[in-house]
Every structure is written in C-alpha cells, then in structure tokens.
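Got a structure for you, questions after.
Apart from one protein chain that is not included, each protein chain of the complex appears where it belongs.
Naming follows writing order (A, B and C), and every chain is counted from residue 1.
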Amino acid sequence: MDHSLFGNNFRIMTWGESHGAGVGVTIDGVPAGLSLCEEDIQSMLDRRRPGQSDMTTARSEADRVEIMSGVFEGVTLGTPIALMVRNQDQHSGDYDALKDVYRPGHADFCFDQKYGFRDHRGGGRSSGRETIGRVAAGAVAARLLSELGIRVLSYTRSIGDIEISSFDKDVIASNPLYMPDEEASKKAVELVRSCRDDQDSVGGVIETVVSGMMPGIGDPVFGKLDAALAGAMFSIGAVKGFEIGEGFGAAKLRGSENNDPFMSENGLIKKRSNHSGGILGGISDGDEIVFRVAVKPTPSISREQDTVDRDGNETKIIIHGRHDPVIVPRAVVVVEAMTELVLADAILSGMPDRLSSIKEVYKR
Amino acid sequence: MDHSLFGNNFRIMTWGESHGAGVGVTIDGVPAGLSLCEEDIQSMLDRRRPGQSDMTTARSEADRVEIMSGVFEGVTLGTPIALMVRNQDQHSGDYDALKDVYRPGHADFCFDQKYGFRDHRGGGRSSGRETIGRVAAGAVAARLLSELGIRVLSYTRSIGDIEISSFDKDVIASNPLYMPDEEASKKAVELVRSCRDDQDSVGGVIETVVSGMMPGIGDPVFGKLDAALAGAMFSIGAVKGFEIGEGFGAAKLRGSENNDPFMSENGLIKKRSNHSGGILGGISDGDEIVFRVAVKPTPSISREQDTVDRDGNETKIIIHGRHDPVIVPRAVVVVEAMTELVLADAILSGMPDRLSSIKEVYKR
Amino acid sequence: MDHSLFGNNFRIMTWGESHGAGVGVTIDGVPAGLSLCEEDIQSMLDRRRPGQSDMTTARSEADRVEIMSGVFEGVTLGTPIALMVRNQDQHSGDYDALKDVYRPGHADFCFDQKYGFRDHRGGGRSSGRETIGRVAAGAVAARLLSELGIRVLSYTRSIGDIEISSFDKDVIASNPLYMPDEEASKKAVELVRSCRDDQDSVGGVIETVVSGMMPGIGDPVFGKLDAALAGAMFSIGAVKGFEIGEGFGAAKLRGSENNDPFMSENGLIKKRSNHSGGILGGISDGDEIVFRVAVKPTPSISREQDTVDRDGNETKIIIHGRHDPVIVPRAVVVVEAMTELVLADAILSGMPDRLSSIKEVYKR
Partner (left out) sequence: MDHSLFGNNFRIMTWGESHGAGVGVTIDGVPAGLSLCEEDIQSMLDRRRPGQSDMTTARSEADRVEIMSGVFEGVTLGTPIALMVRNQDQHSGDYDALKDVYRPGHADFCFDQKYGFRDHRGGGRSSGRETIGRVAAGAVAARLLSELGIRVLSYTRSIGDIEISSFDKDVIASNPLYMPDEEASKKAVELVRSCRDDQDSVGGVIETVVSGMMPGIGDPVFGKLDAALAGAMFSIGAVKGFEIGEGFGAAKLRGSENNDPFMSENGLIKKRSNHSGGILGGISDGDEIVFRVAVKPTPSISREQDTVDRDGNETKIIIHGRHDPVIVPRAVVVVEAMTELVLADAILSGMPDRLSSIKEVYKR
C-alpha cells in the first residue's frame, strides 16, 4: 500500500484535503549540502496557481509555502524537509449540494465504495490542491537536478484538436496555455473560451523534454525509468494516456524504422535519431527524454448531467462553483514536478550500481 | 531502488539471465488457503513459450516450472512461493559477435553505462526470458482473483496498421497472434511474414479487459490503480505507450462527451458508458477495466545496421540467431500476468481501508 | 533507506529539528471511520512535556498539536493525517558554544561524518523533540488498538540500581518517574536529585505490558513481531538494550524451565506461564506481551568533559542549558507510542493472511 508515499530514495509523502487546514509534503532523502530557499519553491508553486487568466478558476489563493524543517542557514541538512501551505479562500458552502450526489467523471462514488465515507468538499484528496505538495517537492528535486546539469521542460502540445506546429521555448511562459507555438496558442484560447461558454470543457496533451540527462539511469526490470515516469504521470488526476518516444506510433513502425543507429560524435557514443525517447530497456541512453501525457477534459462542467445519489436514486446534477474549462495548463507544472521527482529518485537509487562507485564515496 | 521487486502486499522478486542457470520468481504475500498446483502455472507459462508457430522464434524450450516452497498438500501456506524454470537449449555462441558491439534498439549500451559490464548473451536480464517469472507469478495471482470472481483477458488489438474490427473471444487462442478477429488475424499473419522476409519486424497494440472487478480498489493519490497498471505495463520491455478508457482520444473530447453518467440498475449503481475505462480518480468504479499497450517492433532484425563498438568505433552489425519478427503475441500473456499481479496487490492493499473491515477480520 | 519513515501499512514520516520552525508527523494508512480529535493526541503529548517536575528540563513548551488533514467531522477519512507542533521557547543561543565542539555521548561527531554538516542547535534531528511526532502518531494508533480491545502500558522499572518490588498501576501517573511502586519511586527521586547535584545523570529500565492482544499477529521470518518491537525501541535515542519475556535471563535457563506448557481454560488455549513474553516464533501467542528497554544516562551533563573540536584539537567542554538528569520518565510515553505504532502496523499487515478473510472483506 502506498497511499501517499512516492519514491524510494528521494521520497515524498503528501497530505491535505482541499478544504482542510492546509496541504503539504515531507521530503525524505534530500542530500545534505544543497542550497535551498523558500523562493526556489514559491516560484514553481506560483506557476500552478489558479486565477491567473480566464483559462483557470477564479479561486485566488496566495499559496505561500513555508519550509518547516530540513534547511539550516540556506542549506539542506540531509534530514526531512517539511513544506506546508495553509488553505484559504474556501467556499465550502459551494459543495453542500454535492454531499449525497455523485458527480460524473469524478471519484465521489469510488471514495464511498472504498472508505464508506468521504469529505465531499472540493474533492477532498482528489482535489487539484493535493498537487501543491508535489510541485513544492518537485522544486527541491529540480534544485538537485540543476546541480547535475539536468533540465526538465513541460509544455502544452495540444488542446482538443489544436496541436502545435512550431516550437519556441520563449513563448511557453507568455501564453496562458503554456504552448510553445504562439499561433496555436491563440486558436486554443478561442477553443477553451467557446467550451466554457458552452458550459463544457476540453482536454489536451502535455509534452515533456529532459535535457542534460546522463546515460545509465534506471533499472532493467521493474524499476525501468519509463515505468517510473508512466506510474508518476498516471498518479496525476485526469491523465488517461502516456507514451514515450514514438509511443503509440511505434506500434505501426518497422524495426528498421524505429531502431536508432549508434554513432560516434567527438569521441562520445550517440544515437542518430531518438525514436526511443531517450530510454532503452528502461535505462537512460544519454539522449533527450521525450514523452507525452493525455489529459481528459475537466469533468466538472456546469451544464445539467444525469447521475444518482448515495441511495441509488436517479437524479440530475448541476455543478456550481469555480472550475477550469481546461485542466491542461495547470497540470503542466505538475507533470514537470513529477518528472523531476522521478529523475532525482532514479539518480540517487543508481548510486550503488558499481563497486567502484561505492569505494569512491567511502574513501573519504 | 526496486531492481527486481514488484508489488507491496502481493509482492514478487524475479531473477535470472537469459543464458544463466535458470530463471524464477519468489512470491511473498500469497494468502494461506488457496489451492494451487504446478499445472495452474504451467498452463499459463505454455502460452508464452516460443516455437509455437512461425510467428515466433524457433528456440524450443520445455520451460517446466517447479514449485520449490509455499505449497503443502496442494494448498498455499501463506509463506513465500518460489518458482523456478531451468534454462535449456541455449545457443550462447550465437552471441559472441555481439560482445563488444551495441545492438540498436537494445539496452546493451545502457547496461554498460550503468554497470560498466554486462552479460552479452541474449540480453541478460533484458531478455524476454525474464518474463517467465512474471507469468508464473501472474498465474498464482490469477488463482486468487478467480476466487473473487475476477477475470483478466488480454489479446492483440492491432499488428502494424491492421486492427481488429470485430470481437470473438473464442478465436483468440486459435490464431498465432492472439487476435479476437479471425479475418484481421489472417491479414496480420501475412504482414508479419512479409516483414520477416524483409529481414524486418513490426509492432502492435495489446488490449486488456478485466471483468468482475469490484468497485473501491486503488488509492486516491500515488497508489492509483491506473498508475500501478501504467507502471507495470512499462516494466515490460518494448512497451512504448499505455492508455486507459478513451486514452489519448480523451484529449480531444469535451467533458460532456467524456463523462459517464451514473444510473441505477436493479438496485446497483452503474455508469451509462465506460469512457473512464473502469477507473475514476485512481479507484475502480465497478465497470470493466479496459486499457491498451503499444509494443514497438522487435529491435533484433537480421538486416545490416549501423552502430558502434564499446570503444566508440563506428561499425556495422548483423544480428544472427533466432528472433521473433513480432513480439506482440508473446507479450500478450505477460500483459495479462502483470495485470493480475497489480490487481491482486491492490486488492490486498485495500483490506484495511475501513475500521469495520479490520474489526470483522479480527473478531475470529 | 528509511531515514524518517516507519511502518509498512500504518506508516509514519516524522520531520523537524529541535530549533527549526516546528516538528510533526504524517500518518499514512489510518483506516477510515475511526473517531479522532485533537484532545486524544494532546493528552498523550502532555505526558512527554518537559518542565513537569524537577526530574526534567525546565524548558516549558505548550506543544499544542494541530490536526492538519485526514479528519472530517471528528472521523478519520482514510487519507493521510498530518499533525504539527510549532516550536517555541528556543534558547538557540545556549548552543553557540557547541558549534564546533563534539559533545561526548552525543551524535554530533557522527552527523558531521555522515553529512559533512549539521544543525548544532539542540541536537537537531537527534533531539528529544523529534519524538513529539512519534507520540502524536502513537496516540492515533492507540485509538485504533482500543477499538480492538488492546491496551499498552509502559512504566519505569528501575532507575540506576533502584528497581520496583511491587506493582500498583494507579501509582504510575502520580509520581514524576512513572514507577508503579511508590516506595521505589521515592528512593529513585532521591537518586536522581543526587545525580543532578553531582552534575551527573543516571539511566534506567522501562517495562511495557500489552494486554488484550489477539494471537496470530506478526510474521514468521523478518517481520517477526518482536523484531519489529526491537527495531522500534532502538530507534529511540539512548536505548541500549531490549529484551522480551525472560530476555537475557533465558540464556541461563534450561528448555524445561523456559518452555510454557499449553493448557485449556474455558475452551480457550492458553499458556501456563509466560516466559515467552507473549510472542512465539515472531507471532503473538495471545498472552500479555512483556518487554524491557535499557536507557542510558543522559549524555548532557554539566560537569567538564574531555573532547575535541571539528579540527581534531583536544579541548574541554562544559554543557550549559537545560537538561534532564534522567531521560527515563520522558521516554516512557515514547516507548508506549512506538509499541502502539508497531502493533497497529502488524495488525493491518496481517489482514490478508488468509483467503477466507479476503473473501469476507470483499463480499461487501
């Protein structure tokens, strides 16, 4: 059972319901000697904050993170780092009507089946607010990765059927949907607005590129690096698909098309192409890691829907309150954070791979 | 680090290289009182055996499983069940030429980067033979699931661009590609033969349907049932994509299209549709669980390919020996086994979800 | 590694340095449906609070616990329960002199060897304040145990060479050393005072009795119930010995003396004696669980001691500040809490032991 624990060596435990006292995370396994301040974390958290455009809910929260432990004089101690954000601006009353009625596309019914009981206010543990802990922890992982020259970049590849056709890294942060193609972004914004006006919602695809990754990270069997990424991505609510490199497209290719020939470049072994997406046999091959995640349309839509109540009586539901017509842009930073957590964990886990490394570390 | 350990409560550890003394698995966490015999396991293992048609390699192995522990008088003891298959018919010599040359699309280079060293014979731990342990363990998990009325069925949905257009369960076992559509199967067999004649290979998609699943299984956050399935599927070599329910298609849908309205049927709460694929918020919703896995074309192809040797010198490689022109049919039973392992584990993990269940178990 | 994680099913992660922002714990795996309020936790925390007599340090802290998540309308949700206590009344300045000097009997030197760095204020993570998280979590475990009729009682068995010679449960809470023998307690108080006046400290032994324990809990091999208890007790700072039942005395007994004959009593199978201490082969035998823990004398003594600084220069150290002349009484509640955590975890872990139990839980 791993209710709320993630990772093996760089390990996090998140906590918090949407409408409880707060949300947070404890990170266990951060090495000593890493410089870290609240601003490192806050700047990443701010990227998932709602209320930044009409693409997202109007719930405005300061979401100020507090480092409770594990850092002393701006440097990590090697001990658990507890991070906390207090909940504010909660319109719990908005949810009273949902107490005994199951929202389609949500886990309300499943929670009742599992626990016999749930906190009906805002999805409880299934709320997007649970991801605050992940993003905060991801920021710490990102600090570690940056010391090793690794950079994770996630962005929106498509919204509905509008897909990017060019890539400009600098555009990503400047449009509300985090797309690297300004033109596509404008069309997508129109699409989202029309869905919202239609009391409806839409999905999309998030792509992630990891640069600077060293080869040799990941395990050959169950601890495959892509298996860890797949599991991490599917731990994000609303994710319905994951693919790496050629992904589902590889199922239609020939071996001669999909294989990446090795070559030599300036004394380094490289691949001529990257159909693999940077991982072979579960182990990083030194190339860019490239994967995509499919995000479903927000299940909370304001039009009337058919459903049942706890007793099984058929009824209608209209979901009031503030809801994003598209989850994708807010999920981008969560995808990035989960990627960072997976990589940090895999890198620490791989340290004892060779006897020579063990001797090197302990010659101190 | 979880090199070769899988699961939390129904937990397995596999071992064995392709060309070592044997391969096997130890299963820890099988409840006491389950009837189990070698035939239960052997019949599932036989489904992954090579040499059954010209669709798969000619390596013919008996692969007789031996139950070494954990079963007494045909019933599980609650103690670890060790299962072993000795390796036979190994043409290690076939691999001598590969000792210092990296096969494109394989993990050879990555192994050397990780461990500084590898068993070059037949892929070592990355060999398909490693999956024998998983399939054997899956057969034990299947016995447990069947006691609870749960049935897992995997089959080939497409080979290359040939996809099934009808579904007849009874046809699956009678064609070499395990497709539930006889006509599609015939076309696909032709395709595979043409790839093989072309010294090439092809990929495909495997679909899985779980019936009889109770609602309420899976955890809301990192232990989501679909996250566990995604991670399990990506632990299978050659898997490049995973999607559940509408999957990547959901990214193009509206919320009103993708949501499944609840309804009442004979006093039970059901969904009108199954876009979710049987899991909502990471927890089973009582419907059929339906997911798909993309399998890449076999990287071992017999035509000449560009590559480098260990020292980085560019060279050509021609892979001799016996290789499947398509991995998909042999992966079907592995997908089924991993699904069974995930479900058994999630079901055991969920037992303490409610105080009332704990009291019930211990009133004994 | 499990830096700060404890347990498998009823699992806790503690965080916090002595002089950081606070200390706390997240509990993952508490079943849904358990009634729980802050007072349940506070009353147990109050028992470890310093400043209650001249037996303990004068540092007076309110140590008010706050439930941050996992409880809704007074009942547990099945989701992680985060508990937090803010630090107050910190005399960090007291520790400035210790920045570069290693205190004998403390982990200062070891921390520097491990991390190359430490928070020198009050022992950081090795501080007794870390146990606040454990005690708070133990209170939640105790709530679960009480639903099953299990009661854990810890008390001081000896201080220095003064041992109890009678047992009166009602006396335990009414003397500052938590001894169940009023006369011994008075002598022990005298002894502690004389140690303190002597600028010295003294150790002791804590005994624990678990009543109402069902048989069949614990695993036969590495998850032995006594192994879990031993590990848990040694995770408490200052513990130097652990023994169960006859303990070290058993090494001097004959088999005929140490074996407990079984008998029948009112249709129940019982043991005639309890040399085993309630656990046989790692599994509870239904009798009272009885074990003892040896606690070393407080290493912080105010008399001058020989030591070295970080650079290896020999020097003298005088430890100022507030320190207990005996740790034993404050450790009593920590021993009790760790016992409760071990038992709750083992009880949840044992739920899937039998196929029949699994069927029973899921017939719902």
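Some notes on this structure:
Keep this in mind: contacts are C-beta pairs under 8 Å (C-beta built on N, C-alpha and C of every residue); 3 or more make two chains touch, one makes a residue touch a chain.
Because the structure is a prediction, the values reported are computed rather than measured.
The chain not shown here is touched by just one of C:Val30, C:Ala184, C:Ile217 or C:Ala344, and that residue is C:Ile217. From the options C:Asn9, C:Thr79 or C:Thr208, the residue with contact to the chain not on display is C:Asn9.
Residues of chain C that touch the chain left out of the display are 1-6, 8-9, 14, 102, 104-107, 109-111, 113-116, 124-126, 130, 158, 160-161, 195, 198, 200-205, 214-224, 226-235, 237, 240-264, 267-269, 272, 276-277, 280-286, 294-301, 303, 305-308, 312-314, 349-350, 352-354, 356.
Mapped onto chain B, contacts with the missing chain fall at residues 1, 3-5, 8-9, 11, 13-17, 20-24, 26, 28-29, 32-33, 66-70, 72, 75, 77-82, 84, 114-119, 124-125.
Residue positions on chain A in contact with the hidden chain: 9, 29, 31-34, 76, 78-79, 144, 147-148, 214, 220, 347-348, 351-362, in rising order.
In this section, only the chains that are shown with their structure count from here on.
Because chain B and chain C share one sequence, their contact can be compared position by position; here over half of the interface residue numbers appear on both sides. Per-chain CA centroids place chain A at a distance of 26 Å from chain B.
Separation between the centroids of chain B and chain C, computed from CA atoms only, is 44 Å. Counting only residues that touch two or more partner chains, chain C has 9, 29, 32-33, 78-79.
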